[in-house]
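Every protein chain except one is present and positioned as in the full complex.
Now for chain A:
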Amino acid sequence: MSVELDVFVVNTTIMDEEVYQLWLDGYTVNDAVKVRMEGGVLEGCEASAEVLHSDTMDQYRTFQMCERLLHSPVKLANQLLFQIPPHRQVMLIERYYAFDSVFVREVLGKKLSKGTKKDLDDVSAKTGVTLKSCRRQFDNFKRVFKVVEELKGPLVENIRQHFLLSDKLARDYAAIVFFANNRFETGKKKLHYLTFQDFAFCAGQLISNWTVGALDNMVEDMDVDLEKEFLQDLKELKILITDRDLLDQHKSLVCTALRGKTKAFNEMEANFKNLSRGLVNIAAKLTNTKEVRDFFIDLVEKFIEPCRSDKWTAGDMRLYLTHYTNSAHVLDTFKHQVVWDRYMGVIKSCILKMYHD
């Protein structure tokens, strides 16, 4: 005797959140049953593994049927196939679009192409996230990317409206889309210590300060791309390092302000020119798309690593960057105050976020 067919359909769809998570995590039905057994669902019920298996199958089928709808969450609200209470819909969507930070760290900044998708089995092996789950997450990134790529208006808002995600998740997706679009390099060994949240924060900074949409929400262009004019203007900052007088003046201003306030003062003074050159060079190179990709690696190599080897504390860093930025305003011959602020504001918060072990 064998079970040929076994279905259970309800009018108001019942979903077990635990099973949903197992499904999302890419467990097979059998593995999910095992996990549930170990979790002790059967305690208190006179049910056998068979019952559990059939229940798991039913739920998996329901999720599979829902998956098509979850691809465009707006549809989920006005589809007729499943009667799902709104709060459940929210849960379904939020969990479906949730991702593993270890996984996202691997694909962040990569092109969301077929080639990358093919390599997912390596990613899966490396991260321990099941291939199925990797694929779902990757497809989610790609789907969101495709939809918002050509939309006007604020990125986060677009994502939130089209995918009905929470603000937090929408921001994360904005970061992923932004990284994928600009192809920032994140995989180098030197960047390994950075978490997805570090990058997401930086992306948020870049999106809200350096893109076209940053200044004017109404502009036609999207805010997945950095503003060309701004990048062009950044070249002007070079004067800070090419003009000897200016460099010296800047150094003395910063040193005067810092003196006595930090233990690392000597190192700061000694390294000032190097560090300043590093930051300004990064700015000047950003017109080149290739260099944009190396933005984070440059920040680490040119600035963070030297400071770290000099054992600056986070407080030192903040102090230094604050004075470094502000002192430039006092320089008489330096005319690019607006661009400088726009540049340094982002750089400062990024570095502060990235300056940890």
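The rule is short, and it goes like this: contacts are C-beta pairs under 8 Å (C-beta built on N, C-alpha and C of every residue); 3 or more make two chains touch, one makes a residue touch a chain; residues count from 1.
The rule is short, and it goes like this: contacts and distances are computed from a predicted model.
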Hidden subunit of the complex - UniProt protein name among "Actin-related protein 5", "C2 domain-containing protein 5", "Auxin-responsive protein" or "Replication protein A subunit": "C2 domain-containing protein 5"
Listed residues A:E4, A:E229 or A:D357, member touching the removed chain: A:E4
Residue among A:T28, A:T116, A:T130 or A:Q161 touching the omitted chain: A:Q161
Identified contact with the non-displayed chain, of A:Q79, A:T130 or A:T195: A:Q79
Missing-chain contacts mapped onto chain A: 1-12, 14, 16, 44-48, 50-52, 54-55, 57-58, 61-62, 64-65, 74-75, 77-83, 85-87, 150-153, 161-162, 164
